[in-house]
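Removed from the display is one protein chain of the complex; every other protein chain stays in position.
First chain written, first letter: the chains are A, B and C, and each begins at residue 1.
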Amino acid sequence: MTDAVADLVRDGDTVALEGFTHLIPVAAGQELIRQRKRDLTLVRMTPDIVYDQLIGAGCARKLIFSWGGNPGVGSLHRFRAAVQAGELEIEEHSHAGMANRYAAAASGLPFAVLRGYNGTSLPDHTDTIKPITCPFTGEQLTAVPALDLDVGIIHAQRADRQGNVQLWGQTGVQKETVLGARRSIVTVEEIVDELDDKPYSVVLPRWVVTRVCEVPGGAKPSYAQDYYDRDNDAYKAWDATSRDEAEFDKWLEAL
Amino acid sequence: MTDAVADLVRDGDTVALEGFTHLIPVAAGQELIRQRKRDLTLVRMTPDIVYDQLIGAGCARKLIFSWGGNPGVGSLHRFRAAVQAGELEIEEHSHAGMANRYAAAASGLPFAVLRGYNGTSLPDHTDTIKPITCPFTGEQLTAVPALDLDVGIIHAQRADRQGNVQLWGQTGVQKETVLGARRSIVTVEEIVDELDDKPYSVVLPRWVVTRVCEVPGGAKPSYAQDYYDRDNDAYKAWDATSRDEAEFDKWLEAL
Amino acid sequence: MSSYESDEMMSVEAARQLREVTACFVGIGLPSTGANLARRTVNPDLVLVYEAGAIGAKPPRLPLSIGDGMLGETADYIASVPEIFNYWVQPGRIEVGFLGAAQLDRFANINTTVVGDYANPKVRLPGAGGAPEIAASCGEVIVIVRQSPRAFVERVDFITSVGHGDGPGARERLGLRGKGPTKVITDLGILEPDPESRELVLTHVHPGVSAEQAQEATGWDLKLADELKTTEPPTQEELKALRELVAA
Partner (left out) sequence: MSSYESDEMMSVEAARQLREVTACFVGIGLPSTGANLARRTVNPDLVLVYEAGAIGAKPPRLPLSIGDGMLGETADYIASVPEIFNYWVQPGRIEVGFLGAAQLDRFANINTTVVGDYANPKVRLPGAGGAPEIAASCGEVIVIVRQSPRAFVERVDFITSVGHGDGPGARERLGLRGKGPTKVITDLGILEPDPESRELVLTHVHPGVSAEQAQEATGWDLKLADELKTTEPPTQEELKALRELVAA
């Protein structure tokens, strides 16, 4: 993973680490911090504690997101402080808008269309939300641009020795993150001889994944279905670490 | 199934029977013929022998499609004769356009955007293909309208007693056909006590399906994965039946 | 009557609203508690849809987050997140959406984005998540929020999710196809939009709460329904089911 991050993520890149509260690529995110990546445009529907860490560590110039919180616990204090201090540029969407931006990227389209944002204050502050008119009905809808991802990073349950990746359970926008990015890194719980059937599994064939790295526990403290549950105490403990800048600095030094 | 077709399909309706060479709802299509439904706008990406039968039997006023043939065998002679005689209105697309029209219908959007049709003769003859400009990049792409389906009909491997439907294998646009239609009929090979995991299965929960009917063999002579293979002789035999109008009439009478 | 907390009253009342509902879009927190309680009391067949992809989840205990494995494991189906929003929320397939709020105004517009100016916020909140499209497209929306003058404001600082906009006809003009918020369940009572003005009026107070208390906890001049009712207190069965659920 150290090599994959060093080889594939450059300062200034637009990078998405996805996993919708399940299979969050935490270890890969912390590797970005260790390698002191800078000026990243970080993308994620639900920036949670690993994004709080990246922001607190100064890796991010900009955040593109739709919900920033410590899920089930409360706020992200490093994120909140950075925004309130004007130190982090933000581009803010709804989940539906972000999901469609990923889907457009995976589809090789410059934009996606949805019913969304009408009447909200989001278009007043986010210039990547524009009206579009249906050429058949004249109805006005909303367009959002495809995400322009240099690197997509996800965590999956496993891969086979050829590099085919398999993930299952609630798999969020992970397929779109890999298919929508120029380069991709997938960390996995384990590498196995052969993949077998799993309910609702997504397989990303080897030829669409740039690099697969075996990183057991790479999603901790989040969930990896059939491997481990969420470590809720870690989520709660993060609240205190993140709230106090000195505590955060101590955490960062120890990383 | 007799009741479902009688209750839910009205003369003049727009009806899609889908199944991309796998799980074709042949029995339901033949029930439309038996009930002498008229003036239907029939929709299907790959109209094959059951559509040849519907067209020959005079059920269709119009066909919306992207590839009309007897797959692996040759032509559909009733379809071909009807078009060559100017007796069947057609609205012709590509697979990508049709798939996106289904997806738009399932999404509650009036249209979909794709890279497609540029430079082809299709837009000269099909008025449901229009240019659309990306509001962010200025790039010109293609818009197609959502299908406006009164009834969506599919065949699935099974349902449970609550009416949750499960299909697996290559499942084409069947999910979109049900979700994109006002009313839906699903014929199934069998009704079981409980659904279990199947690789790449699509489940259509009971509350989005109007009617489920147990029709074993309902996709014959096409495939139903894990139930039966395609009866290729029937596909070949259809060529002769369909080619000769008298033969076709005999077939129709015997139905 | 047993003693109970105001949170419990809110969850019980939320569950009761789901008696006749087929499918409900659920977030985490009080909405999740209310919806899961409904499955254990008034509506065992209630379909719970979570934005991370689980459709028809039957969690044996309250999930810690929407990524909880038991949601996927017990679901009828799992969709990708783009599919959840495009195929399931957007076409209005889901009858009820449950939302929370940091600020709420008299037309039930919701703010979960910032307090203060957007560029220089006093408090930066988590943001929109799935709420704007849930508010736009679900058949109706039930808001669950504690009532206070800080939360119930004359005008929200940011419209994250549209309630009834600026009043009559606003949703239609905006092309929003769901009915919008039909009930706001608070720790003090229930507010509903007036059919004419679309302004929220107090229709119920919870047992032991006065209309004046509710008015004092509201940052605008809260009107009372002609017939102000008192909510049924939680029954023994409701409280038992709720406490078992929370303890599980």
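A few points about this structure:
Criterion: a contact is a pair of C-beta atoms (placed from the backbone, for glycine too) under 8 Å apart; a residue touches a chain by one contact, two chains touch by 3 or more.
Small disclaimer: the values here were computed from a predicted structure and weren't measured.
Between the chain not shown and the residues B:58, B:116 or B:152, the one that touches is B:116.
Listed here are the chain B residues that touch the chain not shown: 19-24, 45-46, 65-69, 71-72, 75, 79-80, 83-84, 86, 92-96, 99-100, 102-103, 114-122, 124-125, 139-140, 169-173, 175-176, 199-200, 202, 222-223, 225-226, 229-230, 232. Where chain A meets the chain that is not shown, the touching residues are 103, 106-109, 164, 175-176, 179, 202-205, 207-208.
Definition applied: only the chains that are shown with their structure count from here on.
The minimum number of touch steps linking chain A to chain B comes to 1.
Taking each chain's centre as the mean of its C-alpha atoms, chain A lies 38 Å from chain B. Chain A and chain C have centres, each the mean of its CA atoms, that are 27 Å apart. Chain B and chain C, compared by their mean Cα positions, are separated by 40 Å. Residue positions of chain B with contacts to 2 or more other chains are 108-109. Residues of chain C found to touch two or more other chains are 77, 86, 90, 137.
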